[in-house]
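First, the structure itself, so that you have it in front of you.
Apart from one protein chain that is not included, each protein chain of the complex appears where it belongs.
Moving on to chain A:
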Amino acid sequence: MNPINQQRWKRFSKNKMAMISLKVFTLLTLISLCSELFFNDKALVVYYKGEFHFPFIQNAIPAKTFGLETQSEANYLDLQKQFRQTPEEGNWLMMPFIPYHYRSVSKVDSTPIDLELKNKEDFYNTQIEQLQQNLEANKHQIYELKLTRNHALGKIDSQKYHPLPPTLATKHFLGTDSTGRDILAQLSYGYRIAITFALILLLINYFIGIAIGCAMGYLGSWYDLLMQRIIEVLSNIPFLYIIIIIASILRSNGFTMGFWALVGIYVSLGWMGMTWYMRTATLKEKAREYVLAARAAGASNTRIVFTHILPNVVSLLVTFAPFSISGAIVGLTSLDFLGYGLPKDYPSWGSLIKLGTDNIQSPWIITSIVFAMVLILFLINAVGEGIRQAFDPKKISHFE
């Protein structure tokens, strides 16, 4: 690290909010990148009859391995219960912190509600009252009462329906969605996709930006003019329009727009920003004395660009990175929200927002996703602001 960057780092690390944000952001991102370890319906470790198994990294282990009758893979939550009932056999297993994958659909449990009935005539009145009380007590739970003659004897089966509000007992800390999938698990897996998308986009855009932008600034002349016109046209294209049209073309030909196709479209319509910046920066540097000196000393164009101009320009790119990342996350989320982003079977923040607006009676869905989004974007922006200040040594004066 050269002295300038050391000083920048010093300035950055003095900024408390930026440092804390950076730490929290890194922690959350690491957790999300290892989602399988924390949010999974497969056990982390199973100890069965003297042997260790690691279902979360292995391909489906047949349930027979653990002495179960079923053909498919074991339900590890049930298996855990079974092991606990027979502690003398010495088998045990360890589940992840949240025992749900983003795909896993949890079952609903039906709990009987006890009714105290004096006679049969009371039955229907009580039923209605009870129903109302239940709805009062559990505002968001919809009960379906299956009523038969037998129930008049005192019990009514009630069936809870997804989405269910957050409960500690079932380890759905943020509740479930309308198909019974855990919200927290979806948030984590969805964030992993969004941040991967943003980082890949960042790398490609920077690569293109540095290559084309530096060439534009350094070479100038007709190449610069041509690229200027192309950039001007491309940056005026209504982005969402094109994506929606392309998505519908692909769809009607039987393709779905996968992750990489989306990256491709985003890059082809979004590389201009960085390129434009690199062009201006290179133009500025090119006119500085050290370039002139290098040239006078007989340095070739390649040498001037790669050893003199680039290092001076590229370090400034760091200041843009956080904002590019948050922009890409927001972009992907809005596309998913509109239904033109990643295919349906991907976990995504955008489809969670859609789900939240569709299930107005279940506010925990929208609350979780919006809170998660605000948190992550806040952290990224705070880090970005810290970097910006660290790179900008201007003293701010006060007048009184």
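As a working rule, a contact is a pair of C-beta atoms (placed from the backbone, for glycine too) under 8 Å apart; a residue touches a chain by one contact, two chains touch by 3 or more; residues count from 1.
Here is the rule we go by: contacts and distances are computed from a predicted model.
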Protein that the absent chain corresponds to, by UniProt name, given "ABC transporter permease", "Cytochrome-c oxidase", "Electron transfer flavoprotein subunit beta" or "PD-(D/E)XK nuclease superfamily protein": "ABC transporter permease"
Candidates A:Gln58, A:Gln85 or A:Asn236 - the one touching the absent chain: A:Asn236
Chain not shown: contacting residue from A:Val45, A:Met94 or A:Ile249: A:Ile249
Residue ranges of chain A at the interface with the undisplayed chain: 229, 232-233, 236-238, 241-242, 244-246, 248-249, 252, 326, 330, 333-334, 337-338, 353, 356-357, 360-361, 363, 366-367, 369-370, 373-374, 377-378, 381-382, 385, 394-400
